[in-house]
Every structure is written in C-alpha cells, then in structure tokens.
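In what follows, a structure is listed as structure tokens, so that the remarks can point back to it.
Every protein chain but one is kept in place in this view of the complex.
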Amino acid sequence: MSKTKINRRNFLKVLGLGGAGAALAGCDMPSYVTLEEGEEKIYSYLAPEEYVIPGVGVWYASTCLQCPAACGTHGRVREGRVLKLEGNPNTAVNAGKLCQMGQAALQAHFNPDRITEPLINGQPASWDDALALINEKATKNVAWMTGAISGHQRVLLDAHLAATGKGRHYAVETINARAWTDAGKAVLSDAMPTLHLDKAEAVLSLGADMLGTWISPVTFMGQYGQFRAAPRGVLMAVEPAMSLTGANADQWVAAKPGTEAAVALGVGHLLMTKHGLSLNSMPNATSAFQSMTPARVQDIAGVSEAALNKIADTLASRKPSLVVANASHAAARVAMALNIMLGNVGKTLTPGASIVADPLAPIMGSTKDLAEFAQNADAGKIDAVFITGANPAFIAPQGLNMAAALKAVGFKVALATCHDETTKVCDVVLPLSSALEDWGTHVPAYGGKPGVVHLQQPLMEPLHAETRGLGDILLTLGKSAGVDGLEAFEDYYGYLRTAVSAMIGSEQEGDWQRVLQAGQFEAPAQDHAFSTGSDVALGFSENADAGLHLVTVARQGLYDGRHANSSWLQEAPDQITKAVWDSWAEMHPKTAADFGLKDGDYVSLTTQGGAITTRIFTYKGVHPKAVCVPMGRGHTDYGRWASNGVNPLTIVDAHLGDWQSSEVLATATPVKISAVGENRHLVRLMDTDQQHGRKLVATISAQQFGRTQGGA
Amino acid sequence: MSDQKHLTQEQTKDIDENIAWASINADVLRSMENPRRGYWVAMAVSVCLFGIMIYAEVYQYMYGMGAALLNTSHMWDLYISTFVFWIGMSHSGTLLSAILHLVHADWRKPIYRFAEAMTTFSLMTAGIFPVIHLGRVWNFYWVMPYMTDRGLWPNFRSPLIWDAFAITAYLTSSVLFLYIGMIPDLAICRDNAKGWRKTLYSWLSLGWRGDDRQWRNFRFTYLMIACFLIPLAVSVHSIVSMDFAMSIMPGWHVTTFPPYFVAGALYSGCAAIITLFILLRYFFKFEHYMTFPILDKVCKLTFVIAMVWTYLNLVEFASVWYGHDIPSKEVLIAKATGPYSPFFWGMMTFGSVLPFSLLFKWVRRNMYVLFFASIFLNVGMWLERWMIVTPTLSLGYHPQAFNVMWPGWTEWAMVGGSFGWFGMLFLIFVKVFPCVSMYEVKEMVFHRKRTIYDDVDEMMTLHSGVPGPKAQTQNSGGA
Amino acid sequence: MSSLLGNIFKGWSDYSKGNEEGGHHNYEHMYAMVIDLDKCTGCNACSTACYAENNLATVGEEYFGARQAMHWMRIERYFDEPNLEKAGSEADADTQSHGASFLPMMCQHCNAAPCEPVCPVAATYHTPDGLNAQIYNRCIGSRYCANNCPFRVRYFNFYDHQETAWPAPMEQQLNPDISVRSKGVMEKCTFCIQRTRAASNTAKNEGRAIRDGEIQTACQQTCPTSAILFGDLLDETSAVHQAWKRHQVQLGRYTQNKENPELRGYRIFEELNVDTKVLYLERVREV
Partner (left out) sequence: MAGSSKKTVAKTRRVLGLFGDFDQAFEVIAGIRRYQVPGLTVDDVTLKSPIEHPEIEDVLGERPTDIPKFAFWGGLFGLVFGFFFLAGAQATFLVQPQGGKPVITIPSNVVLAYEMMILFGVLTTLAGFIIGARLMRRSSGLYDTAISVDQIGIVIEVSDKQYQPLTDLFKKHNVIEMHEEALS
C-alpha cells in the first residue's frame, strides 16, 4: 500500500505540471474572495500540498463514466478538491458540454455511502486477505461481469480472463443500443454508423431516445442544436410512451407497445405507393413493405392513417432525412431499410470509424449477456465471477431470476464504489476508487473522431485511503494470475503511461503532458465502407394481446438506477412528469378514466412476474394501451437517497424475446392494473401542466420560423 | 340613585346626572382593588396562551421558518394577517376618544379610557408579529434608521419600513394620549392610595393639583394630541394596507386598499369595544357608567362603519371584476369558489350580514346576544385579513405560484398567544389604572345637570317668579 | 452638506439621463441572457450544473412536496400551446402530438426589479453590472421580495440544510467562491456572479476589457444544445447584444414595436414593466 501511495504522490506532482500547462492553455479559472460570506469548511491555506496553488482553481482533463458515452470532462480542482465538472471543449463527443448525469459525477465521487475498505462476507478485511482469498477461490471458470467497457481496462480484463482459463466476459447494460447495432451489422455490416442529425432535414425516431439515453445523448443533443437552426429540421417520434426525444418532437405518435416496426413498415408502404420510392436491391424488404397497408397499421399499432401519411409526406418531401430506431430489432432493421430507400446512406448515415488497436475497442453492454449469464450460472458453468460497473441484482428483469443465478455462482467478487444490491450478495467486496480518483483510457463507442481515445486521470487524491482503482486491481489480479509482461509495472499508472506512449509513438514527457492536458489522443484509425444493404428479411412482432402493457423506460437522470444515490439527480424533476424522489406510473387519461383512477391514486401493477404498487400520473403522452413506469428507483441497498419508489424490472417478464433476436424486450409485458384505494399527491415541480393563458412558452408555426429564419 | 330604573334596558339617559361625585371615585377605585377569583382565572388563561406562544417562537427559532409550513408561494401567512388584525383593533380607541372628543360627544367619556388602553395594547401585540415572522429574527433591529459601519441604511422605499415608522409614531402618540388623559385620575388615585401604589401614582401624576393653569394647559394639550392622532390613525392603517397595495401581486395591487383597511380597522375596533364594554360592565359592576344608551350609540356607530366597510369591499370586487387583469380576476374567483371559499363566505357573513342584527333594539340592549355578536364580528374581521393574504398568494402571475397551503401549528400558537399577551396587558391595566375616567364622568354629570336645570329654571322663572330647582339644590353640589 | 446635495442632484440627473437611454442608471455592464426555447430539450443539465456551481441544497421529498426546494434554475414543462393555432384535427386530439414545452426559468434580473424597492434592509439591489444581487449577510428574511416577484424565482432557506444536503465528505465539493446560505436567508440565481467577478478581475489584471464569451454561466456552459447565450448587453459586439437587436427587443420598454412581429424574441411578463434581462426565443412547431 505504502508503495502505491508514494506513486500517487509522484503522479499527482506530474498532474500538477499538467495542470499548470492546462492553465497556460487558458482553460483555468482563478478563484478570488467574493463579497459574499466565506464558506467555513474551506481548507486552511496554511501548508498546502506542494501541487496546490492556494485559492486558484486549476482545470484538469478527464473522462466521464456516468454512462457508456465516455464524454471528455474538465474538472476544476482547488486546494486539492475537485469542485465542478465541465465538458472538455476539445472532444468531438461532447464538445465542452455535459448532461446532468455528468454534472452529478461529483456526487458519485463524494458520496457519503462509499465503500471504504475491503469486505469479506460483509466483514471488514485487509486487502491482503481479500486478494489471498480471491487467488484461492477464483481459479477456474472465472467470469467477469461489467458494464460497457473499453480501453486498457478491457485489455487487462481480457488478459486476466485468458490467464484464468475459459472464462467469459459478460457486458451488461439494460439501456443499450443492441437492436440498432445488430441491425446495422446485418444490413450495412456496420454496427455503429455515424449519424448526422445536423445535416438531416427530417428525423424519424422509432423509440430511440437520442436526446435522453441512447448511445451518446450529449453528442446527439449537440447536433440537435444545429438541427433546429434554420433551415429547421423536423423531428418525428413513434413510441408507446413519451421520451425526452418525443417531448421535443414536432410530431409525436403513440404506438401500441412493441409495434413500432409495423408503423415503420407502414411508412415505407406509403413511401412506395404514394411517393413512388422503391427498394429494388432488397426484394424481401419490398414485399414486407407492400404487405403493410395503413389499415393493418391501424389495427396492429393503433396509429391513424392521417398520422402515418404525415410522417411519410415529411420524409418524402424533406431530404436528406434520417430514421433511427431502438424499440426492437425488427424496428431497427426496418429503419435501416427506410434509410436506404430514402437515400440517406452516405448523407446522414456514414460509416463509423474504428481504431486499429482493436483490443481497446468498446464493448457495449446488452441484456442478452445478462440473460446468458443467468443461464450459464444456473447451468453451473460459472464458478467465480468478478462484478464491476454493473448491478445485476437490480437491473435484471424478474424473468431472469437473477437472484437464484447469483446464488448458483460459488464465489462472487464485487469491485464497487458504493454498496448496492449486488455487493450485498457477494463474498468479497473490493472498494473501488471513484471515477474522479482513477486512471484509465476509454474509447467512445460513438461520436469521437476516428481513432480517438479519451484519457481518464484522477482529479484528486482518493477520499478513502483503502480504495484502489479498477486498473490497479486488474493489474494485481493479472499478476497473480500470471499474465506475462505485467511484472514490469508496479501500478496501473505506470502501465497506462507506457501503453499510451507506445500508441502515440513517443516516450517524451512533453507529449505525455499534452495528452494529459487534451484528455485524449488519437490512435491511427482506418475507415471502412458500408456494404450495399444486404437483403435481410423484415418482420415485426405482432402483439395480439389487447390488454394493457407495461413499458419500462429509462430517463436521463437516474438512468438504469446507477445514479439513484445522487441527491441532485433525485431532486432534478423527471423531464416529462416533473416528479421527484419517487416512482409513478404514466397512464393515458382515458385509460385511467376507464379504471376510475385519477392522478395520485395508488395502483397495483400485476404481471406473471409479480406486482408493484405506485402512484399514477395521467397525461396524453402515453398510448392508451400502455402503462409506463420509469426505471432506476426502488433500490433496497443503495445508500440513503435511493430507497424511494419501486423498480419495474422486478415484474418484467424477460422471456418475451424480440423477433429474431434473444435481446430481452422490456416493453411489452402484459399487465393488470387495480386500484389500491389510497391517494397521495405526487410530488412534482409544479402542480399544473398548463400555462393558464400566460405567455410563458410561446409557440410559433414552422412557417413563421421559415419566413424569419428564426431571427437569425 | 333613588330608583334602579336607569340600570335596566329601558334606560334612556346616557348617565344619571344625580350620581354623587364621591361615589364615582368610590366605584372606580373599588374596581382597582383586591381581584376576585374570576380575575385570576382570566389571568391564568392569558398567561398560558402567552406561554404557548413563547414555546412556539423558540421552536421556530431553532427549527427555521419551515415550522410554520410557509413555502415558496406562501412566504407570508397568519403572522402578517394577524398583524394587520391587531393594528386594526388599535383604531377604536383613537376613533372614539379623539374624534368624539373633537365633536364634543360627551357620551364617550365613561368608555374612552379602556378603549385607548385597548389601542395601546393592540399595538404592542401587533408589534410582535413583524418581528417573529422574520427569518433571522435576531437581526430585527436592522430596520431601524441608522447607518451601519458599512454605510448601509434601511431601504426607505420599503412599505415595511413605513410600517416601522408609522407604528412607532402611533404607539408613542397613543400611549401619551392615554397617559395625559389619565393624569387627573392618577392624582385622584394618589390621594386615595397607600403603599407602593401611593409612590407609583405620585410619580405618574406629575404633581397634578387641579390648578386652573394645569386644567387650561391640559385642555389644549389634549385637544392638540387628539388633532394629531386622527390623521395619524388614518395614515397608519393606510400604510399597513400599502404593504399589499404597493406590491405588483394580483389581488394585492388594489387602489382602494387604504380606505378599505381603515374602515375595516375602525370596524373591528368598535366590535372589540363592545366586547370589552360588556365584560367590564359585567365584572366591575359599572352599570352606572357603562349604560345601555351608550352601548346603543356604539352599536349604531359600529353598524354605520360596517356598511362603509361592506361598500368598499364591493367596490374592490367590482373594480377587479370589470377590469381586464385576468390574474386578479382569477384570484377573486378563487376566493369565492376555491379551497378557501368557506372562510371567504364566513367573512362576508360575519362582516356584512351579521351587522344588520344591530338594527334591532332588543339586540342592542341585550348584553348576552350583543357579546357573542361582537365576538363574531371580530372573527369576521380576522378572516378578512387572512383572506387578503393567503388566497392571493395561492395564485399569482406565474403558475409556479399556484399552491394551496394551510397554516402550521406554530402559526396558530402565535395567533392564540397574541390574545393571551393582549389579555395579560389589559388585565394588569384594569387593576393598576382606572379604566373609567373619573374626572370626565364628573364633567359629564356636571354639564348635563347644569343644562337640564338651566332650562327648567328658565321655564319656571318665565311662568312664575318661583325660583327653580337649581336654587333648591344649591348646596348639593356634590355629596 | 455640499457633497450631500451634490449626491442628491447626481442621483436625479442619473435617473433622468438613464430614462432617456431606456435603462434607468448608467451601468458599467448589463449582463443579459438569451434562451432559445426551440433548442432547449428540457434535459435538466443546466439545473444540475447550477446545483453543483452554486452550493444549492437538496431538500428531500418532504420539503420538495412542501414547495420549499431551492432550484435556482428550474425547468418547467407545459403540455399546452396557447398561441399556436392548430389544425382542426389536432386541436381536440387525445394525444400529445406536439410533444411538450420546456421553459428554463431563473431570476430574470429585472432592471426595474419589483423585489428591490420592497426589501426593508436593502439586502437586494442592483449592481453596476446590471445584476440584481442578493446580499445574504444583510438579509433578515422578511420575504417581501419573494412575495413581490412575479416569476417566483426567489428561494428562502426555511431550514438549515447543511447536515442533510452535504453529509461528510460531500461538504468538500462546496464551491468556496460563494457562501452556503443558512436558515432565514433569501437566495436566488446570481447569473453566476462569482464567474463574472473572476473574469473581470482577470481582465483588470491584464489591463483589458472583458471579452465577449469570456464569462460563461454554469447553465450556459453545460447546455448540451447551446440554447443559452450570456453576455454584456452594453457591448455592441457581444452575441447577446446582436441577438436582442436582431429580435428587435429593447430594454426599458413594456411593449416592443417590432417592424417584423414574427421575430421570435420576447420577454416574459413584459407588460408588468419590470424590464427583465432574459430574452426568450419562441418555440417552433410544425402545424
């Protein structure tokens, strides 16, 4: 431990230099004493650490790990404390911007419920004991379960797996773009094509919450800003319940849960029949389009012909356009086909960039991995599992019966910063440094310049002496597992620096400093071209069930629940309902009326999987056949702020597989609703949703906008 | 006092002019002696209420203003409305004493003393509320007009500062008015008291000897201060109304507020006078002085003011209704139909309908009915103040302000406690100071007697040379 | 005495001169904002950034429900579009066909701020930078200012939030450039005055004027769609000045006479003549 301490001091010195350089680079903000009263908890200016400039905030570049997007950040450090995060203006991913989750990374770091020491069976233990136990138990059939992961952590992880035998790496994310990437692979042989909202004249989203949680929201919001500038693009959204993207759409269409594909096919049908477009290269697709008449759409998805026509007309008249989908594999494939039909490929849909050093490439998580982990665990194929960056006990749909699966695994190690449902059931818990205390490299899965790698550097000394970085632990594990070539490095910083120097092809201190300041570096990348759309079969999952369906959506904020321990995000009102600190079920007023329910009524939602009880909120942004319950709330062991609300995933039946994929579909679980009889006011930002005739948000028609060019 | 007829409800004379001056002294001085059980009970109740108020204030001080359940929409609530209520109460004394003094209505003389005392104590009660409603009560003195070491003054533009000035001036003036009017009586007390009371009254009576010089200066002084007090009283409550009228909030930004508030103040003041009148008459056996005819006059006065108040109320509604300010109209409609509507209609009933009962003579002459009537009139006036503050804040220009809020327990405790505090002060007053002005009752008796007998003399000497009763009662000047 | 009289006359002349200029006084700067409601996605990033930058306390569900939250920058969401003439079919549609309307609402820093004259102790006043400032030390918590604010953007510390909002080690995140407010004090958006001051100090040290864009408020800096503009309205070259000019909105007026009424710029509650310094650009929808 002492050795690593010394090393920390060393690299923090280095870091100080880097910071000074950053200061020269002009992105520092000197502090000063305001007229307002001083904060009594400021550290004394006496005898500061040698790398601290008293009273002067210095900005260091790092990377945000709040969601898989891996935005670049600048952290303001003063007196050795990180005070504020901003986006790194140099990165292509987020261009100096951050979302609320990125802002709240501070609270993930300073969280009062951090794990401060290793635990064995819940009892405090020393690192040596913990590591000894791990070396003893984790010998064969070792598995790793992580969230989305990339960069050198992934390299070390793979190396560890390779060394410990035929283990496997499960990357799990409930909120993922698996449908889109699969479709991309299947149709264009490109999992992650680059999208250009800013160039598009019209965008149709089939359940892809680009502005909220999809792939890289900050990237898309940045493009959205330009998309809305004159000439103004038109945004259309088809989804069962209103997402942040839908809330910003010019045309929002409610589709019955799980039928977005049918709607998309209907749009294609109109484009062919009404607007004379064709898709000769894909006969299968063509037939699928032709068979989906608006009338069928009407009774499959409950979308009116008028709405369908409007979408088709807009897409046909405004070019280039863009169709994105994440509702289901079917929808994603149709979206790809539509893009080809509309001639968007090459204009608003260009080949994605990949980096040469493939081992660093990002692994985007999926619930498919989650399901497979459950199967394999049940089958006894996993003896030991290392879990980090994921909370399977919370995010697994009830249908997967994750509790039993985890029980079936003999030895479980959690590498975590905070206690959660998973660490509760793990044999060994290793205290992880927070993202702001750790080193790492991250390859943005989307939006980065070709071959760009984001560097994560510590923004302050660890709050808790006993925590260690993920890289350091991986390195230690790798060494003890006998991975070659690791002995040379006494800590992850050393490893990383060597590796990065190799990638940028320079051992120079100055180059390393430049990388630190930039927070990113570019590895040689190679572009690759699309395949001309391979003629995949298009279909859709017809959902005959006429009853209500449970829709579990994710909202930017608590996300999949990993941010529920942030009081800022708990108190940041949900974008759509403006509710805070609790769960709710969104229902269409008509549906609520049918059940004799009103706002604030507690209802019990029952599926085969179980039942949850929460309050309803009625508005017209839900399909009458849908009951929408956002994820992220209802933790049982996640600190002082996370226990409010319910977790809808606990009643989601995961065995409803999507059409032609094993990806778990969490949007179409039949649900029964019954009033509990209790009513309590849902705590929201405002009690009214109307402007009451005040001119607060004024709305003008696009025609006027066109005439004035938006005042530009 | 040969017959007791004048004590009954059929009494027609304001006062029996044959009452002996000595007995006036005796009766009033008796009222200041050895309290009976009822007094101690009343005192105990008042002290308890006040104790609860202290506890609530300490709790709120430790916990924060959130204890009162105030929120971003309702920054003000019962504290301010009760403040306005007590300021209103304080207007009665001045009205009766000063105005009636100027118009030489001598029936004021037996009852103005306790009315002025009420003015003073209501003000002392009202003064509590602006202080306890401060978020940082320990800094309340920052509103005083002095320059801090950082060159800061209070903001003289703020109606709250106007309040501070007005209330200071009003409290000072009304205390002096009460005190100066009391000096001759204090001399009487001095002449009859023993022990500590003797010392006290000797100091307070400033060596009053009843010289013609003293009486002459006294007359002018009293007149002058009365002249000062009437415009002051009017200005005080119009300034209080400006706390609301000067804001831009719909429902507060109303031009007719100043007269409306003044009318309301006089109204609640008169009602309170009726209440105390009845209590004093009942407990202190003041039947000879606080007579039904006087009560009758007060009731009529109350009715007139009630009608003025009602009229101004309707004017306000009408001006909002026919105006085009939608938010104000929303507030008005919400008052009548929203969650606070029961209290609104309660206010209208007690404030505008109930006064009509005063048109019936049997009501004006029935102490018991009248007592409860006067209580409910004041309940109505308290509701009025609450309806001005809270329903308005429950709406507003921005929908963020829309919120219905009910007062927390600390607020109710403070409201109750304020009555305890007032009661305490008043109970102490009636035992330490004469609550009926002896010398002025004597003047009243004296004048009435003279006028009557002069008329009779004229008649008799006109018709026959026989000397009139005046000659006969030559030696019965007093005893 | 002479200086006193001098001050009196100076005050008068400043006032009359200021009136002709449309403002009310002569300012060194006049910081103002432009918010494009068509770009705003209502994602809350600005609000959370404000919590991080300005030491805003989180109050928890109970107090939030009691309307005692401290969100200086709040994103309001409305479902109706009062002044958008809809096609007949949509008017009575039973679906939220145009999405929702989002409104970032923070202190509008009115030039004729209704909160200022009513404060009994002058705890809120106008700085030479044209900011509506709140002096926490001076505030005694009469809460008149909040009653008189038509936007309801002043927030009162009904409790001491230190222990609950920043349990150790969270207090280490507190921004030392500004205070943590204690109970009984009014607070509100300051246009990130600490950043303004820092920039002006830097400029002074380097002996130059403040550059446009040098000062970024926390909300502006983080806004993913760059919907927020901040700058000095007196600086002819600043983007904010240009935007106000383009949209033909002037300070010191309660009705704007625009040559082109279709320009999107408008100020909320302009008719109250409080002279706000936040220019909103209308949201746009396909009809």
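Just a few scattered comments:
By letter and in written order, the chains are A, B and C; residue numbering begins at 1 in each of them.
The rule is simple: contacts are C-beta pairs under 8 Å (C-beta built on N, C-alpha and C of every residue); 3 or more make two chains touch, one makes a residue touch a chain.
Quantities reported herein were computed from a predicted structural model and do not represent experimental measurements.
Among the residues B:Y112, B:F140 or B:F218, only B:F218 touches the chain that is left out of the figure. In the complete complex, the hidden chain is touched by one of B:I239, B:I274, B:V331 or B:M347, namely B:I239.
Only one residue from B:Y39, B:Y63 or B:F165 touches the chain missing from this view: B:F165.
Touching the missing chain, out of B:Y55, B:W138 or B:W153, is residue B:W153. Counting over the whole complex, chain B has residues 20-22, 25, 145, 147, 151-153, 155-157, 161-162, 165-166, 168-169, 172-173, 176, 180, 184, 187-188, 191-192, 206-221, 224-225, 228-229, 231-232, 235, 239, 439-440, 442-443, 446-447, 474-475, 477-479 touching the chain that is not drawn.
Assume only the chains that are shown with their structure count from here on.
Most remote from chain A, judged by the distance between CA-atom centroids, is B.
Chain centres here are Cα means. That of chain A falls 32 Å from that of chain C. The geometric centre of chain B is 46 Å away from that of chain C, both derived from CA atoms. Chain A and chain B have CA centres that are 69 Å apart. Counting only residues that touch two or more partner chains, chain C has 69, 74, 76, 269.
Counting partner chains per residue, chain B shows two or more touched chains at residues 397-400, 403. For chain A in complex with chain B, the residues that touch the partner chain are 686-688, 690-694, 696. Chain A makes touch with chain C in their complex at residues 29-32, 34-39, 41-42, 78-79, 81-87, 94, 96-100, 102-104, 106-107, 110-112, 211-212, 217-218, 221-222, 224-225, 228-229, 232, 234, 237, 242, 244, 246-254, 306, 314, 463, 556-557, 567-573, 575-576, 578, 580-582, 588-590, 619-621, 640, 644, 681, 683, 685-686, 689-691, 693-705, 707-708, 710-712.
Chain contact summary for the complex, chain B toward chain C: residues 63-66, 69-76, 130, 133-137, 139-140, 142-143, 152-155, 157-161, 164, 243, 246-249, 393, 396-401, 403, 405.
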